[in-house]
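Pasting a structure here, questions to come.
With one protein chain held back, the other chains of the complex are shown just where they sit.
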């Protein structure tokens, strides 16, 4: 007992160094997969390829940040189940992509991303505790950490913002522009919506991501496509700026909300489909709202609309029994959730 | 069992359609009543009349939104007790009034209010879970939902803001204006404070509201009047803009805070009266502060100061036994709370 205790201090680092690199690599790939709610290294690999197709620098920053976040989680002793399924990696992935998108690529950024990836791991552990046993941090740790690290560009002269960040301004209205609906623009907008989940603007990347999602779950791929389509139609009919719709920024929160509510956190059923469609609309309106609200401090909304919408829907289950009875005991692919629900029904009968 | 299960899916809609319209109407009226903390359809009817006296369009939007919010709550299976006592309707009422006040009245608004009223019901269920068994969502769901839907005007060209919204600007100080105190202005300011709880600026409406409150509880009516008076005096002595004081905007959070703490959530007692007066002052200062803080994004403070103040006071009971011992087991009219407290004391003796 005593000797065990004495060695406890040096063990973590040793265990870490002795673990097979293959295992670590799989955890990193699952981290990529979990960004799109797929606990699946093959999906993760396709997502990684999709990012490299769009921007190899972003790809490198994403790998770097996912590896640091996963390693930090292992060193601090996070539950091995959560690490193995990529839950600690996913927020690292997005933090790396977020900082690489909105900040300039220089030497400072490398150190900056490293500190951010370590920090996001602790933020993840904290939010895991705050949301409780029945809650899910989702991409909340990424949003919080990335806002903090981007916001600092105005205080620190050696941290340089990229052109994607834009400059602080008071919210101002969009002009009503009547743009003819062209099929090619719509397809680009929908695919870019999928690509923007990983902060990329490239229709091919979006298509590769859809294939990666379909490897994990065809229902998820359909939900992602439908979510992006609803967002494009709603944003277009409410009069959002056409160039932003085409770039996919109105779609990525809808993609995630569609997958999360349409099958992963709820069992598919006519009632949950209607519920998910309303939630997708809500997340799209919230995206517009948050973008305006954050404009004086020039912060991007990131996936905060998805996180807020999904947290509200998950919390509401406690008071709304007709939603609660369609909640799986554990989030899984829509297909698995449906099978488990059918098994439960047949057992009861 | 099996057949029950099979029918479970179609039952909600059937039950909903078979329910007597009178029952639904009463739930809608109680929703209006609960805005002023009165679980009482007669009070609700008077509040509705008061709104129509001030603006018939606002009245129609309020009825529309309350009906949609109540129907959504029934379809999603919210606890029938909460629906019957109007708790799910009240946030719908205010969301309808809020959007009708700050956005332009056109066809888009009708669809927009419908989505918002459905959303506020889910937000209500979520906040109900977040505040826990001993907490109360109050008008928090209205504030959050209305901010989100108003904030979107800057992203969506087809959603038009009304002149009441104002335009985004950096906070700037008020000039010290020495206005002579005229009795008529003071009376108007105090009554407008009551009317502004429902976002109306009309002294007659305020007077009708007071009658409606008195139907439910005379102590509440006195607390509302006193709260509005304290807010007017404090705002005037701290140097707030006289035209805003007269419009009642410094008063409505104080009206709600005065009623909530002065009898509904606490048993009346010299100690809770002092506590409520301090809370009313705090909510008035917080109103000024939030208005300034929200000005760069041009969002109105709505009833957020009331919600924050009352949540803080309710939370503080756990650590402050002299407040806890004056908390009723269930919020009720001040008169009922007093009677229950006297019964409890005499039983013990």
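Order of writing sets the chain letters: A and B. Residues in each chain are counted from 1.
Note that in this section a contact is a pair of C-beta atoms (placed from the backbone, for glycine too) under 8 Å apart; a residue touches a chain by one contact, two chains touch by 3 or more.
Since the structure is predicted, the reported quantities are computational estimates derived from the model, not experimental observations.
Of the listed positions A:122, A:187 or A:318, the one in contact with the omitted chain in the full complex is A:122. Among A:48, A:103 or A:153, only A:153 touches the chain left out of the display. By the touch definition given at the top, chain B reaches the unshown chain through residues 170-177, 235, 237-241, 269-271, 275, 278-279, 281-282, 285-293, 295-296, 311-323, 345, 348-349.
Where chain A meets the omitted chain, the residues involved are 1-2, 5, 9, 12, 75-79, 82, 108, 115, 118-119, 122-130, 147-159, 161, 168-170, 296-299.
The criterion applied here is as follows: only the chains that are shown with their structure count from here on.
Spacing of chain A relative to chain B, judged by their CA centroids, is 35 angstrom.
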